Each structure stands twice: as structure tokens, then as C-alpha cells.
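One chain of protein is taken out of this complex; the other chains stay put.
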Amino acid sequence: MMGRTRAALAVAALPLLWLIVFFAIPFAVVLKISFAEAIVGQPPYTPLVQIAADGWHWLASLANYLLLTDDPLYISAYLNSLLVAGISTVICLLIGYPMAYAIARAPEAWRNPLLMLVILPFWTSFLIRVYAWIGILSTNGLLNHALLALGVIDEPLALMNTNFAIYLGIVYSYLPFMVLPLYATLSRMDLTLLEAAADLGCTPWAAFWRVTVPLSWPGIAAGSLLVFIPATGEFVIPDLLGGPDALMIGKVLWTEFFSNRDWPTASALATVLLVLLVGPMVILQALERRGGKA
Amino acid sequence: MTDMRSDAVDAILRIDGVTKKFRDTLAVDDVSLVIPRGAFYSLLGASGSGKTTLLRMLAGFETPDVGRVLIDGKDVTQVPPHQRPVNMMFQSYALFPHMTVADNVAFGLRQDGMAKPERDARVAEMLALVRLQSHAKRKPHQLSGGERQRVALARALAREPKLLLLDEPLAALDRKLREETQLELAALQRRLGITFIMVTHDQDEAMTMSDYLAVMDHGRVLQIGTPGEVYESPRTRHVAEFVGAANVFEGRVLRHREGHTEVRCEGVEVALMLPLLPQFSEGAAIAFAVRPEKMCVDTAPREGENAIAGELDDVAYKGDVSIIHVRLGDGRRLRVQETNVRRDAAAAQRGRRVWLRWRPEDSAVLLP
Partner (left out) sequence: MKRRSPAVFMALAFGYAFLYTPIVLLVIYSFNSSRLVTVWAGFSPRWYGELMHNTQILDAAWLSVRIAAATATLATILGTLAALALARSTRFPGRATLVALLAAPLVMPEVILGLALLLLFVALETTLGWPSRGAGTIVIAHVTFSIAFVAVVVRAKLADMDRSLEEAAADLGATPMTVFWRITAPLIAPALAAGWLLSFTLSLDDLVIASFVSGPGASTLPMVVYSSVRLGVSPQINALATLMVVAVACTVGGAGWLLGRRGRNAAR
């Protein structure tokens, strides 16, 4: 129906406009400023073109991008972020998968309450929950206290300001994002497939690996993406739990912006990060869609 | 054959050369139909035959790519569903789950701006019609399948539409309920005089309830007629085999004798007799179908009837009828249906030599 297309456009117009103005255009601005130079002033960056008495001056430069490649800080921070996010995603998967599986196999009436219990911590402040781990992990914190009291260790473990603390923080905060997509996929699985596998001689363990896991792949992929990509750019967790030496790209960007007041470099960093993170994802999605059409 | 030419019929609905394409598939292929006023009309076909798409175009949920739909002479092809004098009973019933039965039935009346007292009266009338008066305050999830179906019907009839469209109305009901409802719906239609157009894949249903039916396949209409016409005089082999079962014979005209035409068919040694068909010249190719219930299995041939010798191959005992398969000399199997009129009939023996016979006038000649 012709009318439907026009009606849909009318309905979509407002959100579309909003997102273009407040989501798409900002990234154009970021790109523009990434070519500028930091100065002291308001705003703290140079314009791209300067019109002076003697004509046009082209002020834009790739200096910031070159800085990113020159200074090893940025590359190592990025790689470290990928590593940390990757490890955290895997741990999240290892904890989240059994949870999602258990909830999906639980009696019908229990499933929603169980899911609610997973989501509930999410409704309380993220910041405060990360803060809670400070109290637990610090040298005179609860965990060390308990371990010392139990005689498991002689000296307090230095758990704060380590990568381990960051893993813990990320897994803790992002667990619901892993559990929910996994649950969605697992709960839709046709259980008679497992019965068929058993009928054909498969042990439950083998059936799990050869039937359940492959079928839950979309959930694994979705959950992993929902954890990995935001975790790579995380700021709060590395800042509070990882200490001043924690080298993660989110922290670097923040520091570049707030401490160094170097907006252009931060912009260049953000642009590169965006391309490196979101680019592959977009390509992946396009491939997926094309594959699905076949 | 019923005279369905446009000028001869008081048509409430005219479908004129309608075609609809979805991506690469031709769902409806140049369909033209004339629906007489006050008739119970069925579109019969398998899934994918285009019948549901056609129905949805009548309701206004799809627009034809080519062609027109005219209701009472008025072109409604581009008119949106809420402005058509047509109401539909959905296959899934589509009862509004957040409203009571009474509110569901009243919905269409509210859209028409009917005042509350009249609305309430009409709702009560409709619920009485479908015998659900005591259920007025219930919600859909508290009703059984059959009750939901009746609410859907009451809701669709409340506005006294010119046309009522029914999308596989009995598909979700179990067999017993289906049979009862078939007769009820047909009786209701006669009483109200509203034109019903029903879509179904169930030929029993179509034949029981309809005044006319149109057999559809792959987007095209194969044959239109009364149930009797379509069943006893199928136009093509496909119609013969889709509506009911058929034994199809193909052959050539031998000669015309007094009162009948002789035909030589493949796989049959003797010449078979058909009623006189002067329009077929000698040597012309011809095909005809004989319904299983028109044949019978006997120990000897009978004068004046076609008879073929064969071997009893298999008997499917269904209680009220038996389907008997007879194998001919060339290996072909013919199908005969006999009613088990005797309680103490002897069991048939496989391999027994039998004669298949039927009257020439019980053969339906198929068009080439």
C-alpha cells in the first residue's frame, strides 16, 4: 500500500531526525576536529580554515593521527584494551552460559523470576556496584581479611589495581548482557533435537557439544558483541579498579580530553577507535544479512 | 452450467482481471470472478493457490498490481479496509485480547459512531444469534475454540456488511465441531441473506456449505460452478483429481454408434462407451474421468454398461465405505468406492478376478 510508506516515514521522521542531529552529526564534528590543533582558548581547538588578510590558510592537518601511530602509548593501550576485553568476554561466557542454560531448562514458572534475579543488580547503580568491589578487593578489604582469617594465605594479596580486578569488574557489570541473549536463544531451542540425538546414540555431554552449542551460536555471538565492544572502551572500571597504571583506551581518551585538554588528539583517537571497533562489526552484519538471504 | 456471465447475474462483487505478484511469485494470475448477491461462495484450493491473497484483496489488505475490484458497481480497488462495506472473519479469529466479548462485538459499531443504546441492543442481538449471550462479559482467553469462532462471526456480522469474508473459518476446530458448524454457518447465511465468500482447502467443507465454488490453483481459477457441477462435470483433469478422487482414462474416439460414442483407451482391451459426443471426430483424442463411487465391483459384466476385467488388489475398509483397488492388465490401478450396505458382507479376497462396471453417462468428459 502506497499510503503505508508515507505513513511510516511520517512516524519515523521525528526519531530519525533526532538521531541524525544528535548521533550522526556529532561524529562528523569529531572527524572535523581531529584534523585541528589544540590551542589554549575557547573552544580549545583551531578552525580548519582561517581567513586572514592575506587569504585562505589551511590549518587542518593529520598531525594528530601521526601522533597516534608515533607514540607507542596509544597502540599498546588499544591492544591491551582488546586483550582485557577479550579475556573478560570469555570469562563472562564461561559464567553466563551455564546460568542461561540452567534458567532455560528450569520449570516454566521459575524462568521469569530467575531472569529477573539476573537483571535486578543491573537496576542498582553500576558505579556503586563497581565501588563495592573496591571494598572487597583492597589490601585490607574483605576478601583478604577472609582468606587471612581462614589461613589460606599469610600475606594480603594485591588484588586491587591489577588486570584481574578489571576482569572481575567487567564480568560483574556485563554479565546480564551475556546471559539475556544466550537465554533468548537457548529457550527457543527445540528440545526434541536432543531427544533425537539421544535416540541416535549420543551421550548427553556429546549432545551438548554437537547440538546445543552450535544451535546457540547466535546467542553466543550476540552476547559476546554486547560485552566485548563496550568493554574495550570502558572507563569507569579500569579507573576505579585498575589503578593509575591500567592502560586501557577508554582511560587514555578521557585523560587526553580532561587532563591534557587536547581535544583534537582525543578526537583523532575516538575516530580511529570507532573505525577499528565498529567497522568490522558493520561488515560482519552486512555479510550476515547477505548470507541469510541465500 | 450455471450462467455466470456478467450481464445475467445480479452481482454484488466483480473481480476484474486481478493479478498480484509477490517478489518473483505470481500469487494471483489474471482472475476474474462474478459473485452473485446472497450466495455462499467458496474459493477452494491448496495452500499457495492464491485464494487467501485474493480474499485479502477483497478485504483491502493487499492491493492488486493489475485489475479492479468492484462492490455493487463501485470501484473499491484502492479503498483502504476501514472504508469498505466488507467484513472479515479471520482464521486466527483475531479477537482483541484486552476487551470483553461484548466490547469485541461492539468494536465495529463504535467505529460507525452508533449510539450506546442501539449498540448494546445490536450486540445483544448478535450474541443471541451465535448463542453466546451468557458470555458477554468474558475475555477471549476464557473461551473455547468454538466459542471464540462464534464471537469472531458475531463481530464480523454486527455491522451488517454487504460481504462477509471467511478465511478458513473451520480450520482450527476438531472434526465433530466442524461438521456441526458447517451446517450452522450455511443455515445462518441463508437466514441473513448476506453474501459469504469463504476460502478453504477442505473440499468437503466447500461442497457442503457453498452455493458456488471456484477451484483455484497456482493463482488461476480452474473452474467455477455449483458443487454438483464442479464435482460431476470437472473441466480438467486437475479439477477432477483435486475435488474428490477420479479414475482418468485417455484414448481416441473409435466411432459414433447409435446413442453412444465408442472410445479405445490405453491399457483397456475392450472399447469403452461414452454418451454420444458428435463434437469429437473419429480419431480425436479424448479423456474422461469416472468417480470411484460411480463404479462397482461385480462378478460379471452387465449389458449397456462399461466393464473392465481386473484383479482385486487391495481393500481399504473405512467402516461406512470401502475403497477397493482393482489392478488392470497393464498394471494400472483403478479405484472404486462402495458403501457397505450389508453388515455381514463377506471379506474380499485379494487376487480374485472381478469386473469393474459403470454406466456410460457417469463418465465426465474432460476438456483438452
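First chain written, first letter: the chains are A and B, and each begins at residue 1.
In this section, contacts are C-beta pairs under 8 Å (C-beta built on N, C-alpha and C of every residue); 3 or more make two chains touch, one makes a residue touch a chain.
In this text, all values refer to a predicted model and were calculated from it rather than measured experimentally.
Asker: Of the residues A:189, A:202 or A:229, which one touches the chain left out of the display?
Answerer: Residue touching the absent chain, from the options given: A:229.
Asker: Go through chain A and note every residue touching the omitted chain.
Answerer: 4-9, 11-12, 14-16, 18-20, 22-27, 29-30, 33, 43, 95-96, 98-99, 101-103, 105-106, 114, 116-118, 120-129, 131-136, 138, 140-142, 145, 172, 175, 191, 194-195, 198, 204, 225-226, 229-230, 232-236, 240, 250, 253-254, 257-258, 263, 266-267, 270, 273-274, 277-278, 281-282, 285
Asker: In terms of residues, what is the contact footprint of the unshown chain on chain B?
Answerer: Missing-chain contacts on chain B: residues 59-61, 80-83, 86-88, 90-92, 94, 96-98, 107-108, 111-112, 139, 141-142, 155-156, 159.
Rule of thumb we're sticking to: only the chains that are shown with their structure count from here on.
Asker: Quick check: how many Å separate the C-alpha centres of chain A and chain B?
Answerer: 59
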